[in-house]
Every structure is written in C-alpha cells, then in structure tokens.
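Before I ask anything, here is the structure I am working with.
Heads up, one of the protein chains got dropped from this complex, but the rest are sitting where they should.
Chain nomenclature is as follows: A and B, assigned in order of appearance, with residue numbering initiated at 1 for each chain independently.
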Amino acid sequence: MKRAPARGWPSTIVGIALLALMLFPVYWIVNASLQPAGNTLRGGWFPFHPDLSGYLTALRDQGGNLVTSLVVALGSVALSLGLAAPAAYALAQFRLRGTNLVLFGILVTQMVPGIVVANALYSAYTDLGLLNSYLGLILADSTAGVPFAIIILRSFMRSIPREVIEAAHVDGAGRLRVFRSVVLPVSRNALITAAVFTFLFTWSDFLFALTLTTTQTVRPITLGIYQYIGAHTNQWNAVMATTVLASVPAALLLVVAQRHLAAGATSGAVK
Amino acid sequence: MISPARLPARRPAALLSGAVALALAVASCSGGSSDGSATSKVTSITALDYYTDEPEHSQWGEMLTACGKTAGVKVEQTSVPGASLLPKVLQQASSRTLPDLLMLDNPDLQQIAQTGALTPLEQYGIDSSGFAKGILSAGTYKGRLYGLAPYVSTIALFYNRDMLANAGVAVPRTWDELETAAARLTRPGRYGMAVDANPTFEGTWQFLPFLWSNGGDEKRLDTPQAAQALQLWVDLVKSGSMSKSVLNWTQADVHDQFVAGRTAMMINGPWRIPALNKDKNLHWGVAPIPVPRTGQTPVTPLGGEVWTVPQNAESRQEKAAQVLACLNSSPNQLALAEQHFTVPSRTAMASQYAEQVPSMAAFVKSVEAARARTSELGVKWPKAATGIYTAIQSALTGEQAPQEALRHAQQIATSD
Partner (left out) sequence: MPSRSRPVTDPARARCWERLAQWMYIVPAAAYLLLFFGYPIAKNIVMSFQQYTITTFYTGAAPFVGLQNYSKILASDLFSKALLTTVLFTAGSIVGQFALGLAFALFFQRRFPLNGVLRSLLLLPWLLPLVVSGTAWRWMLDPDTGVVNAALRALRLSSSGIPWLTGTSQALVSVILINIWVGIPFNTAILYGGLQDIPRHLYEAAKLDGAGPLASFRHVTWPLLRPVVSVVLVLGVVYTVKVLDIILVVTGGGPAGATETLATQSYELSFQQFEFGRGAAMSNVLIVISLAFAIVYLRANRRARNV
C-alpha cells in the first residue's frame, strides 16, 4: 500500500495509452456513428460536424431490443452460475471417480461449432414450443456460459485450501452450508469473472438469436442491428449508433462488476 | 455428522434440475402453436422475406397487409438478413414450420422446389400469362410453376455525370471505351470504375453481364470468351483504374464508394436509386453495361424475388395463394416497381411503366434481354457460381491467369 501513490500516476498514463491503442477500433465505431446517414466513408478522423440521426434512428427502433438483450443476458448469467458453481465445486474439491472424464466432456462441448448446436436446437425447440421465448434463448445462450463457467470456476476453486473447508466441516457446518458460506464467498473473484464472460457471450450472441426466433416478439439487440445491414443499403451510422448505445449499459455493468472484483481481490490479499 | 449434510445437499440440486424440467414443460405447453388446425377459419398467415432494409421493409409490409385484407387475413411479415434466409427456410422445412408465404431470391427457387416443400401455383388458378419469359423460367421447376415475382431487375452501369463532364469522357458503350474512360477518370483518391468481385454469389452475379455479353456460358467456363471477359476485369485492376479492394467489396460497399465520390462509375442495381436520389449533390446517370463490340446488346442476369406458397394446411395455402396473386396483380406490380425502382414482370405493364417513368427505360430494355441464372443449369447453378467467383478471385489477385483460373472454375462447376 505504501508504494501505491509513488508508483501510481505514471502507470496510469501508460495504461491509458495502451488502452487508447486497444480501443481505437471502438473510437472508430463511435466516430462512424456520428457521421451523417448514407455515407460513413467521407468521415475524417474526427466527427467535426456530429450528426445524431444515427442515434435517433437507433433510439426509435431499438429500445425494446435492448431490454430483451439485458433480460436474456442476465437470465443466462443466473442459469449458468446456478448450474456451474456447484458442479465446479464438486469437480474441484470432491475426489470423485470420473472427474477427469466429466471435465473432458465439458471441454469437448466447447469444440462444437455454434451453428451445429443452433441447427439442432431449432428442431428441438419447434417441438417444445420454445421458439421466440426468453427461456429458449436463455437456455441456448447458456450453452456457452455453463461449460465455460465450470472450467473457470473449477480452476479457481481448486486453489481453495482443503483445510478451510475441512475446518468448516469440523465446526459442524453441513456440506451445503460450507458451499454457500465458505466456498462461494472465497470464490467471489472467479464467480464475477465467470459472470462477466457469460454476460459477454450472451450479449454478443447473434447466431442463437437469429436461429431461435421467428417473429419480432423476442429480439435481442444484435439481431436488431441487422435491420440496418440490409441486402441493398447499409445504414452504417445507425448500425454503429446502436452498437454504441447497446454498449453503454453493458459497459457500466462491467465497471461495477470489476469494482467488486477489485474489492474482493484486495480483501483476499489482506487475509 | 454426515446425514444432515447429505439431505439438504441433495434436495437443491434435485430441485434445480426439476425446475428446469418444469420450466421446459410449462413453456412447451404454453408455447404450443395454434396453427395446423385445418378445420378452423384462417384469420392470419405468416410471410417470410429478406427485406430488412427501410423503407423497403415497411413498403412490403403495407403491400402484404393490403393484399391480406382482400383475402380476409392478417399477414404477419418477418424479414431476416439475406444470407440467413435459406438456412432459416431449411430449418423450417425440416420441422414442418414453413411460413405460409415465402419469398425466395429467384436463383434459389429451383433448389427449394426440388425438395418438395413448395406447391405448384397452377392448382390455385393463378394467372401467369403475360409474364416475361426469364422470370417464368426462374420460377419453374420440372415444368411446373412454383414462384412468381411482382417485379424484376438487373444491373447496369451507374456513372457520376459531373466527373465524366469534367474529364470530357462520354458514357462508355464498349469494353474498349470502358477501359479508356475508366483510366481517364482515375485521379488520386478516386478510381474510374468499381465492381463487386468478392468471393460470394454476388461477385458472380456482377461478372455475368461481361461473361454472357461476350458469348461466354456457365455450362462451359474454360472458353476464350470467358477468359476475355475475365481479362477485362484483370486489366481494369492492373491499370489502376479499379481498386484491388473490389476483391473485398459487396454491392453495398461499391455503392458507398460511388456516393463518396471515390469512384466515377460502378456496376449496380436500380434498388440503389432511392439512396442515390437522397444525395442532392450527386448527379448520377445510368446506362446499359458496356458490351465487347459496338452494336451488341448486353445480356444481364435477371434479378428479383419470387413469392411461393410452401406446403401447409390447405386452407392456409389457399389464403396465401390469394395474397400472392394480389401481389402480382397488374396495378400492384406497377406500384411496387415504382416504389423500388424495379421493372414490373408483366411485359405489358413494363412497357406502360417505361412510358410513365422514362428514367427507368434503360432498365426496362435490359430486363427484356436478361437471363435467369438457373435457366441452363437449374439446381446445379450454385456449383458453377462457386467456380466463377473462385476464378475471379484467383485472376484478380494474380494467383492464376484468367484461362487457368477458368479451367479450375470448370472443374469446380462439374465436380460432384
């Protein structure tokens, strides 16, 4: 803690410079979103005459889709963590026979191209009546989140010292209590990391949204963007504006999540 | 000490999996669709197309609604991105959930008709007389008509009037003129000519006027005629009159280049006209695509989407067919063509249209000679189309000489 202020600001400046380089394409998207409709090619390095028509179009058309995306993404985070956390804990800490096999199976799921899953799910969903539903999309989007979260959570949970868990058991806590009040709090960092990425997977999903919806009723924002990338004309400013607008709430969520992550990390370090 | 841990541990897990199962079950009950009941009266039908663009999407929506009214049904329109239409149709075909009214790009019709998923239109007593031959052939599979297009289109040469005037260049009519004009129109920051030569069927479609007008044919790609056509594109790129980026441009990108003043001429379709008209500072003109030698008529590919009636409950098919007939009625053809700057597919309407909208006369004329992509090869067309764009890419990158590239294309086209 003592060296933090002394070492602080120069690193911040380096960090900002690195980040600026990394995020240049994002700037370019913002820049394009502020160009007048019809042509983004004439725009220069800066939007000297910002034109908000892209944003007006996006706001008019996409508000509802944004809410849909949020509901689906948060639902998928809840489902993924709900399924993955206990499984990851068991795979990390219980010495079960077949653990490696299960893990390998999980890894194999990650090798399957999304389009293969999407095509198969379509026919299954038609029979189950899950097309055009939030639940259907949440379940499908979690195909990325669940295996990923298990893998990530397990690799972190393995480093939980066995003594901590055994100590809790000796104190008379049941297995579930141990899981809930010892394992989960200790794995907070990992849980947030897994949640963030599950959120990101779902947020940027296009394939499942396209395959598993047939009407306008449940329409995530990634699909809404395609409204402007037509067969004939591209309204790039609206595409870019929608992207920017869609990123803002998600980015805020990320910042909040990271803040918790940082807090968790330092408190962990203190112990 | 173990037992208290055991029971509660098991329950939530079981509960959780039970909850998922329950949720699935509930959803499957509540989501059960209401269609399929052939006996009840049909009050609404579904339509699927790829008109995601605005205002196209709403214009079609209005037309479908209006035609639905005459048939006494509500039409629920869904538009998906162009590249996703066929995958979607195939999924729907496999689960028997096809829309009641389906739009298809005309070269795809025969493939879908081949599956048996579509119904022949004659059984509904739809009048297909007076339609242009090209579009009828695209809508026909094994002698039966499955799809009708209210309007057709093709591609042409768009040019920037101001740039041509400033350079003192006349609108090119032959390949030689095209090459000289393109060279003279090229400036720093601007190219003379632009096409779409990307590795998709769109690239193939843009190349066809050059291939066909020179006597080339998709049945035999390794001919001198085809090589000459490809050589023209290679020369345009090599001389610097055309950007090498054409390898990567879509038709929409080509349009953007033109509007931005980065190219003086381009190959594109009439559906661009609304966007071109929006820019008041852009003075553009349109002409037939240049031909190899003076006096020849360009042969261009026929564009346009056909509407079909997939297999569904009979009562729904009837309603869909009524809407389809309404879309193709003479006044509606005229209205749609005017909205979309395309050409009515009934020849009588087309000539009436050419009189009413003189700026479209060039398109009306070239559409008359236009050829459907599937007219010769039918369901084998996608293979030839793949061969053609592969050859374009190899030749323009300089990987292969045009002849060699086309020999390879012929192999792709005839492989199984």
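Brief remarks follow.
The definition used in the following text is that contacts are C-beta pairs under 8 Å (C-beta built on N, C-alpha and C of every residue); 3 or more make two chains touch, one makes a residue touch a chain.
Predicted model only: the values in this text are computed from it and were never measured.
The chain not displayed here makes contact, within the full complex, with A, B. Contact with the chain not shown here comes from a single listed residue; of B:Thr70, B:Thr115, B:Ser239 or B:Gln356, that residue is B:Thr115. Residue in contact with the omitted chain (choice from A:Ala84, A:Leu137, A:Ala168 or A:Val182): A:Ala84.
By the touch definition given at the top, subunit A reaches the unshown chain through residues 1, 3-4, 7-12, 14-16, 18-19, 22-26, 28-29, 32, 40-41, 45, 83-84, 86-87, 89-91, 94, 96, 102, 104-117, 119-121, 124, 139-140, 142-143, 146-148, 150-152, 155-156, 158-159, 175, 179, 189-190, 193, 196-197, 200, 203-204, 206, 222, 225-226, 229, 236, 239-240, 243, 246-247, 250-251, 254-255, 257-259, 261-262, 265, 268-269. Of the residues in subunit B, those that touch the hidden partner chain are 2, 5-6, 9-10, 13-14, 16-17, 20, 83, 86-87, 90-91, 93-94, 111-112, 114-117, 189, 198-201, 243-245, 247-248, 262, 382-383, 386, 390, 393-394, 396-397, 399.
Just so we're on the same page, only the chains that are shown with their structure count from here on.
Centroids of subunit A and subunit B (each the mean of its C-alpha atoms) stand 35 Å apart. Subunit B contributes residues 1, 4-6, 8-9, 12-13, 16, 23-24, 27-33, 50-54, 56-57, 76, 78, 80-82, 84, 87-88, 91-92, 94-95, 97, 251-252, 255-257, 259-262, 269, 271-272, 275, 278-279 to its touches with subunit A in the complex.
Remark: subunit A residues 38-42, 82-83, 86, 119, 122-123, 126-133, 135-136, 169, 172, 174-176, 179, 210-211, 214-216, 226-227, 229-236 touch subunit B in the complex.
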